[in-house]
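Sharing a structure below in structure tokens format, with a few things to ask.
Every protein chain but one is kept in place in this view of the complex.
The chains carry the letters A and B, assigned in the order they are written, with residues numbered from 1 in each.
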Amino acid sequence: MTETTFLDANELVINMGPQHPATHGVLRVKLKLSGERVLGSECVIGYLHRGVEKIAENRTYAQFAPYTDRMDYVAGVTNGMGYCEAVEKLLGVELPPRAQWTRMTLAELQRIASHLLWLGTHALDLGAITPLFYTFREREEILSIFENYCGARLTTHAFRIGGLQYDLYDEFENDIRKFCDDFLLKIDEYEQLLTTNRIWMGRTQGVGILSAEDAIALGVTGPVLRGSGVRWDLRKAQPYEAYDKVEFDVPIGEHGDTYDRYLVRIREMRQSVRIIRQCLERLEPGPIFGKVGKVIKPPAGTEVYHSIEGPKGELGYYVVSDGTVNPYRVRIRPPSFVNLQALDKMIRGHLVADVVAIIGTIDIVLGEVDR
Amino acid sequence: MTDELKSPPPGGPAEAAGPPTAPPIPAVTPPAQKQNDAPSLKPAPKPSVKPEPWVSPLVEALQERFPGAVSDCLIFRGQPYFSVRGEELIAVAEFLTSGEGGSYVFLTDLTAVDYPKREKRFEIVYQLYSFARNDRLRMKVLAADGEKVPSVTGVWAGANWLEREVYDLFGVVFDGHPDLKRILLPDGWTGHPLRKDYDILRQDTAWVRANLKIESGQ
Partner (left out) sequence: MQFLFRHPLILSSIKILVVFMALSGVVAYLVYMERKVLAFMQARLGPMRVGPWGLLQPIADGLKLLLKEDIVPARADKAVFLLSPVISLVAAFSVFAAIPYGPGGWTITNPNIGILLILGLSSLGIYGIILGGWASNSHYPLIGSLRSAAQLVSYEVAAGIAVVSVLLIANSLSLVVIVNRQQQMGVWNVFLNPVAFVVYLIAGVAETNRNPFDLPEAESELTGGFHTEYSGFRFSLYFLAEYTNMVLISSLAVVLFLGGWLRPFSSLRWLWPLDYAPVVALVGAGAFVLWLGLQSRVRGERMFFAALAILCAALAGVVGIPLVLSSIQGVFWLTVKVLAVLYAFIWYRATFPRYRFDQLMTVGWRRLIPVALSSLIVTATMLIWTGYRVVPLLAANLLAGILTAWMVSVRGAGNRSRPTREAI
């Protein structure tokens, strides 16, 4: 045993990922450790880079829509919605109300599904295995609603530029009403397992604190920003679809730690149920497609940036047109990518176990980070 | 597919200067006909199909403070944007983050668009947001190939990864960036994929062959 090993060094550099159960995909975090304490970190991403933005330049506007589902593949509906809205804005199309309410209903269901997936995996990362199965049970119901609506569960391609492809199926409203009624009780169940659990509180409170100033400086959005105490939700700040016509609250945290972000997301799920119920009340028969031609050709030299409040934060699309049927440039502003930047700030000085908690609390999807 | 886009019209005639959030336009090309000149088929009246000049106190303040640095102030669909000369970028950015400039403290996004036939082919696009005004603003910097653009990481810390991404995918070098290296592509890669003159057949085939043991495009 004359060769030198890593044991000779005082500082330990370990690679968390790209194959690691708690990095939620193929994130690789290089950690510099002293004992179990993190001295510094570096994220290595790009393992899932597929060049979505390049693909967009070689597809027509309509052809590109399904690709957006493959970015944040646990929230395909909201991804597609953001893109469709961006192109609609570029064209100047307005949607009929039925399409808007349907979109909002499905988008909020998708938000719940995304949060459920986050909750289950986050709890699993912290060693609580049971919530995962409970959350997946409810997520399954949402996915089957999606499946009944458009035939797909994950990469739904639920919406089209200008409206909806399909009208609602017969039992749509009943299914969702039933889900909403049950789901509120189910949230109580999750909370019973975690919210006041001493170990859970110990693992999440005071861990990964991100101050509001840091969050804004780093461009963090979504529940992470709100967990830091900034009451900013695009659905309220710059309403799209018909979010200005529904009532809901924007929950925020106080301390900016992992526990607050957990609470924010839990409360957001309740608010989503509230929104969904209002949407269902307003849902009336009518046209489901705006005035969009079969060939989508936005005027040359125009560009829009449109963003929506995705489950993980601000999901923006910057679309530039050159007057042809292909977008000249589609830039996707991925919430996970920008939020992930805050990781280093949040984990410094914490223990290895907290790294897992903090990666979980940012709620990233690598398909979106790498695109 | 590398169609050149003509440079944006420098403040077109303000015809039908309707509200920014435009009424629905039927941007329709009837499916049967395949004509390039779509607008001629449209029924009147035409809402804004091109960007219009943007007039606002902020523009005046910018032009007053930075004479000659700010140009092409346009607005489309209620979204204002303008171009800044690279040299004054940092100063303008700092002004915009200040309360006087509207406190655009939040850098939503930073990206680039490639126009290979222009003299300055890259348009670096900064999407800014102001919590105080609940308002978005788009700032652009033009850069030629090889020209360095000052890094805004000092103004908005969140620009770090975004600038790395632009460097990675476009090859725009940001001056003063703390750690400018590739972020999505492997370190040993050559070429910048989001340039218009790049495609799968012209990618780094050697790297693919050496590291993935397959032929490109396979």
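Going forward, contacts are C-beta pairs under 8 Å (C-beta built on N, C-alpha and C of every residue); 3 or more make two chains touch, one makes a residue touch a chain.
Predicted, not measured: the structure shown is a model, and the values here were computed from it.
A.B. asks: Using the touch definition from the header, name the shown chains in contact with the chain that isn't displayed.
C.D. replies: Answer for the hidden chain's contacts among shown chains: A.
A.B. asks: Check each of A:53, A:108 or A:125 against the chain that is not shown and name the one that touches it.
C.D. replies: For the chain that is not drawn, the touching residue is A:125.
A.B. asks: In the full complex, which of A:18, A:66 or A:206 touches the chain missing from this view?
C.D. replies: Only one listed residue reaches the unshown chain, and that is A:206.
A.B. asks: Considering the whole complex rather than only what is displayed, give the residues of subunit A touching the chain that is not shown.
C.D. replies: Its contact residues with the unshown chain are 1, 5-7, 12, 14, 20-22, 34, 36-37, 39, 123-130, 132-134, 137, 193-194, 197, 199-200, 202-203, 205-206, 209, 255, 257, 348-356.
Keep in mind that, in the parts below, only the chains that are shown with their structure count from here on.
A.B. asks: Which subunit B residues qualify as touching subunit A in the complex?
C.D. replies: 1, 3, 5-6, 8-9, 22-31, 38-39, 47-51, 76-77, 79, 81, 105-109, 111, 113-114, 125, 127, 131, 134, 136, 138, 156-162, 165, 169, 182-186, 193-194, 196, 198
A.B. asks: In their shared complex, at which residues does subunit A touch subunit B?
C.D. replies: Per the touch definition, subunit A meets subunit B at residues 45-46, 49, 51, 53-54, 57-58, 89-94, 214, 216-221, 230, 232, 237-238, 290-305, 307, 314, 316, 318, 320, 322-324, 326, 328-329, 331, 333, 337-338, 340-341, 370-371.
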